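Take a look at the structure below.
The complex is shown incomplete by one protein chain, all other protein chains being positioned as in the whole.
The block that comes next holds chain A.
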Amino acid sequence: MSAQRNWTSASWYRVSDFRPRLRRHARIHRHLYRGDVWHVLQDRASGRFHRFRPAAYRLIAMMNGTRTLEEIWEHAVDKMDIDAVTQDELVRLVGQLYSADVLTGDVPPDIIELSDRGRRTKRSKIIKSLINPLALRVPVFDPNGFLNATMPIVRPLFSWFGWLLFFGITAYAIVLAALSIEVLTENVADRVLSAENLVLLLIAYPLIKAFHELGHCYTIKRWGGDVHEIGIMFLVFMPVPYVDASASIAFQSKWQRALVGAAGILVEIFLASVAMIVWTGAEEGLVRAFAFNVMLIGGISTLLFNGNPLLRFDGYYVLCDLIEIPNLGQRANKYLGYLVQRYVFGSSYAESPVSARNERSWFVFYAIAAYIYRLFITAAIIGVVATRFFFVGIALAAWALFLMLIFPILKGIWFVFTSPTLRRKRGRALGATGIFVAGLATLLLVTPVPHNTLAEGIVLPDSGSYANATADGIVEAVYVSEGQIVAAGAPLVGLSDPLVSARLELVNARIVEIERRIAAENLFDQTAVRIMEEELKAAQADRALIRQRIAEMIVRAPASGKVILPVSTDLLGRFAQRGDLLAVVARFEDPVVRVVVPEAQADLVRSGTQGLGVRLSSNPDLTYPASVSRTLPGLTRALPSRALSTEGGGRFALDPATPRDQNLALEPVLLLDLTLDAAPQLSVYGERAYVRFSHGETPLASRIYRAGVRVFLKYFASLDAGV
């Protein structure tokens, strides 16, 4: 049993001898929706529409001021299907018509009441726009005369020629776009959100929308409708023109109605196509930039917003017309609400909005898809905006969060607690809601989910592959070239030090001198000879040392592998200090990944790591297992590479107070060296590595607790300190 229908109305005594009369400005159109006949009543004064079943229409048709409601109802009971309309429904119908201003009675209308109602409507409009400042509407003028005058110019476009022109240009533009897709999509967000471009965008947007609205207008005119309101709407504070296209609802054919809705989209696509052609042909400059923006608005906004039926813009109305379900979005949400009330809460008062076959599946599909899409698109917009304008992004995010999540939840809670339709079922409703919330909470807080810490690191060769200068000297010769494979011990770089060879000569000369002096003194003074022999030994040792140093002037490969010369271009003639890195000979096989973990996660990573996974930025699809080979015992602020700082695209902010080249981070970090278990063949060193420390599966609750404790660490710590 659906909602209770009451046969009698408690207020019948008040209305039974009322003689209703339909006002003259009301027009009634006969429409087909999903095979059913409906009568659409158009109030030409206010531009509103009401949809009625044939049964109700028959009653409305009798309201000509000569019959009382009692008579109309008796006729209904007498001539129509007995339960088609109950007294209660008739009273409600008349009330609805009256408040829609399409009905008067036999008594002269109460002027005070009428003006009061007008005031109320006006005020509720203002309140509505105040509550939702993101969609403020300001009517500007009545364009009907203008449209009538200019219609002859536009009329030829509503023909086969028009369609041909449209499809021709669009097809050409699509081909062009496909050819230059890479140039088009490269770095779009940055290009679009630059300050100069935003100005262009702001100019282009209302212009395109103006054409868009004219498209609606002329299409309505094409089939004889009138457009009486054109104005400016502030969509997210951006002024956009709008037209009142409600006249199209009077069109009998759904294709005509749909085309009115689609006209705007078609116009925009056409403009975007023209802009594409201009963009391809034009030289770099203002015209080209403008064309790009036109394309962006016409293409992207149509695809993602305006033409997308999941948002309540033109595409939605086109869809509604085509599938013959008016008010799809609203009724879809209502239907979900009905399902919950009926089957979860067990309330028999819930009224299903379904009025035709096959509407159910549309409702379910649309309600869910539209919600998800709306969430997605909001998140995307906020994401793009927040990268550029952080605070605007945060404000938008808060607003969206409130509007899309918190407000519906509050409304739901309010409903569950106060709705009179849940009377007697409130216990069950509360129970079901409670179970749902509890289930959600369990899922979030108790169910263990993978717990990971993500960190960034840098790939380094292992410590045995560095060839450092063994002595001070000027680089004299480079024996290898970059990328050459060498064996261990092969000479890499030759250094020379003129001072050393001079000293060798000096020592040689000295040895000769001492030998001569020994020879001269040999016969006379044995003691002196002994002393000089010792001097000779020392000089010889000195020479050996210098010789060895000279031998060391050739830097050799510490291991066999491929040669990398970090400063290959100006190596020759350069002075190297002992210990300077001159070359790396690496096998590109088992690199070391030095990971930087922020202080906050240091403890967790150090003590709670159960598994490790490393992805390299050159090949992000592959995850390598790894193990910690070395942990720096303390925290440090020195980053192993500039690439990990925010300036190099990493996460760590550098301390602005220290010299740039020291790479000191603002906050202390933990450094870990990882070795990859299955060492891959590397192409380069120094690339960024993404490391996931897995801490097993923990419920979110413990993590929230942990985060909470960390936030208030200060207080806990000071407490301890006090003790």
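Here are some notes:
As a working rule, contacts are C-beta pairs under 8 Å (C-beta built on N, C-alpha and C of every residue); 3 or more make two chains touch, one makes a residue touch a chain; residues count from 1.
Criterion: contacts and distances are computed from a predicted model.
Remark: of the listed names "ABC transporter permease", "Na+/H+ antiporter subunit D", "Protein translocase subunit SecA" or "Trehalose import ATP-binding protein SugC", the one matching the undisplayed chain in UniProt is "Protein translocase subunit SecA". Only one of A:56, A:72 or A:91 touches the chain withheld from this view, namely A:91.
When the full complex is taken into account, the listed residue touching the unshown chain is A:13, out of A:13, A:160, A:391 or A:524.
By the touch definition given at the top, chain A reaches the unshown chain through residues 5-8, 10-11, 13-15, 18, 20, 77, 82-83, 86, 91-92, 94-95, 98-99, 103, 105, 107-108, 110, 112-113, 117, 120, 123, 127, 424.
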